[in-house]
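Submitted below is the structure of interest, expressed as structure tokens.
Of the protein chains in this complex, all but one are displayed in their positions.
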């Protein structure tokens, strides 16, 4: 694929383009960096861009990657349905597609995560905490982000699972928070209306860090207060390590290096024509005080 | 010798605004600067104040030579100025405007009180009733001009330059201004006075410098010249009489009849205009003349009464409708209300008729061109090129373009609001001739003017307004300045 | 004076051409640069790509430049695109409407939103930036309310033609853009109301006294801005095949940038569509070329900001010299 009449030394060099929703999100900038490092270590070339969750922009990025002659495009879809056609066109030009998180039709490999299920797992962990520390009855707040479809699903998973596993807990608020500042602001407000809230479940690390700061500031940093979330960002891991309010955060696949190794493995196979399964499901690991040291070495 | 200009040249792209002009201003004199629109008067005085930098030449103030002045340094040299365009900040108080750029302060902190006291002192000295704490934006144009003057005086200027200070003033206000100029002169202030009003030049000034097309024509003692000679120097040719004769063309047919019209600050107005008649509207500023014109032209809506045109009652809600009825308004503020400055002459002439001559929304450019050329020739707009932007024309020519725009709508009634404000003598008489040809054509003209001579010279009949009401009506034979002033200011 | 005026005329003409071509020179320079720097740039498929990528921006830029000509601004353009996306998708998928009807309704809605902006601006006399900012927030909220934040998809195959189809080698969005730009140029230069845009933008008071119904001009211009944004929204919807609450987010700034690069003055009265096209193309070429050169996205931001700053600075310096 691409223009192989290149006279450069690395004319067999694998070229990778990656488009993600959001590079201001540390999870994604962390993954991208790790994959880039991995690719360069293997003599490949990788560049990454963010589409700010805007499908048209992502389509444009895919088209531009194709024009540049990359071998593999890793796409974290802003919207699965929206990019089908662009992926199809790319594949018809011999470019391989790795779809991240979404089961799209036009891809060679789909590396999947079920956001509803992920949220469900968070809810389960939170429920365990509710049941063991509070006898199943306490007030719970959910920091969600319905503005983004995947996070909406994640938030729904959290709610459903808490309702199922801790049926006597009372969900007193469901409000959106994507970054620490919003997390703090929202939690401060919730502490006002519901000072007895003991558990906060968040769709991401931004909200959980904000909730952690708010809990600290409100003097609620006790063993019976728990923040549960996804992402396992470094500040979250710090908080877990230091015994602060954050009690658990889900990590998907593992450290950034783990992710990079797996992804680059697929990419290399795709580029060299080796068979890969069409669908690969990723595992989800809760990080708690027990196993935090294992993941703390992560570079973010 | 207070001020000396040596070989000043100022070029703008494509225009030589001043060409090698030299000039001496003697200490203690009132020196007039006259010339046609665009002769370079304002440009010349702006070089004296540092508002613009000349390309060549030097300026000597009290023996000190400058090649580059700034507004600050000229002020420090004792030069005060009242520019032609207002230079006040509406959002600040009168006192703050007077002391703009030189606030009385302690450290960083301003002393409002002290400025108000100082301002009040100046107003008292000249017997002006203005509250120093009022926002300038709330004052009428006449009062704003007085603030401008107070601002210049407050600088204790040794040389006071006034660029058409009387243009926005009514007769009485102008008289007050003249008194002020004489007081200042008596106290030893040197004055440079720019005006298109010849009467005040002869009344106030000791010497006169005439500019034409950016060059100095000559400097003469007022006592050595007369009106005709001065006008000839200014326009470079001999001018026949200022108010050209017109045929008696008043018909019996009443074109416009206004009954008991009220609203927009006017009350119970009754008037009739016949075809072929020039009806003058006199009065002081604030008398409601412009306001009456606005009602007739649909700019503002009436609250009572009726307007009948050609025997049909009309009630225009927008200028657009008034134009449809055959009414035109040449507004008083040319730059703000008349001209589309960034649009070409052709565009300006045609703007009110393009809709009418369009077919299926599409412009008929040939027709636009034909009409523009026609009026350019008919009223002698001085330009080589209709594609010039109107902002590049002199004031008189801008005014002609605006008149052309209205003629193109083929109106039956033309309202002129201060049609010759800030316009030079040559252009004035051409505009008067134009008014004549309009009425000779069977149209009617309503002419608002604060220049007493002009209303009396041009009108067949005069109505005087005061505080929104008609207080007097005079036929041509009864025209008399005293009588009109009496109606305009009686209590 | 006659003489100097002719001189003036000649100088103006030269400077006018320099100005008219200035933006094209920048575009040409970019084209040459990227052609040399990347072998993948000057390839017809890539150029058609670029054309298709900018077409939505080009469509919306026509209405936006009308608004700028009037001395206004329309921050609601992006949110109108979003709402049109959601509404058309909702009608097709959730209500099972045929695409044609859904498109008509969505476009009518976008025009109505534009009209509301115009009405408020003309009658309440509110600053356009505030009216359209408030409108943007409201419209975005409504889009979220309708969709619940979820994408809506699963349209009839036929609908995809608008955004994804071709006529010969030319992508249909490009054709739509060219038609709308042509229409925009026609309106500005050949119709009488196009002249009114300049007149009102140059001096509203004088325009009114010249017999122009200023309010109606404002209604028209903001309605057109809404409507063209709606058209862009439909093209985006068809191209992405999925109604998204983020599809128009921030679009207004891209469009503003394109218009300003194309020499439309933000203070009203000055601008022409042909240069706006160049502005749109510059943005598209930059986006495409920088990716082809494998410039990191962060550096791309810095470069784009700098190009915007420099291009407008050049324009301003030139204007200043002229006057």
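Chains: A, B and C, in written order; residue numbering restarts at 1 for each.
Note that contacts are C-beta pairs under 8 Å (C-beta built on N, C-alpha and C of every residue); 3 or more make two chains touch, one makes a residue touch a chain.
Computed from a predicted structure; not experimentally measured.
Student: Determine which of the presented chains are touched by the chain that is not presented, and list them.
Tutor: A, B, C
Student: Would you indicate which residue among C:144, C:166 or C:186 is in contact with the undisplayed chain?
Tutor: C:144
Student: From the listed residues B:63, B:101 or B:311, report the one that touches the chain absent from this view.
Tutor: Of these options, the touching residue for the absent chain is B:101.
Student: Just one of C:30, C:87, C:106 or C:131 touches the chain that is missing; which is it?
Tutor: Here the residue in touch with the unshown chain is C:131.
Student: Touching the absent chain: which residues on chain A qualify?
Tutor: Against the missing chain, chain A presents residues 23-26, 28-30, 33, 146-147, 173, 175-176, 179-181, 184-186, 188-190, 192-193, 209-210, 213, 217, 233-235, 238, 300.
Student: Contacts of chain C with the missing chain: which residues?
Tutor: 73, 120, 124-127, 129-131, 133-142, 144-145, 149, 253, 256-257, 260, 265-267, 297-302, 304-306, 308-309, 312-313, 316-317, 320
Student: Of the residues in chain B, which ones touch the absent chain?
Tutor: Interface with the chain not displayed, on the chain B side: 49, 51, 70-72, 75, 83, 85-92, 96, 100-103, 105, 108-110, 129, 131, 134, 138, 286.
Methods note: only the chains that are shown with their structure count from here on.
Student: Chains as vertices, touching pairs as edges: which of line, ring, star, complete or other describes this one?
Tutor: Contact pattern: an open line, chains touching in sequence.
Student: Could you tell me the distance, in whole angstrom, between the mean C-alpha positions of chain A and chain B?
Tutor: Their C-alpha centroids are separated by 71 Å.
Student: I'd like the Å distance between the centres of chain B and chain C, where a centre is the mean of that chain's Cα atoms.
Tutor: Comparing mean C-alpha positions, chain C is 43 Å from chain B.
Student: Quick check on chain A: which residues sit in contact with 2+ other chains?
Tutor: In chain A, nothing touches at least two other chains.
Student: Could you say which residues in chain B touch two or more other chains, in rising order?
Tutor: none
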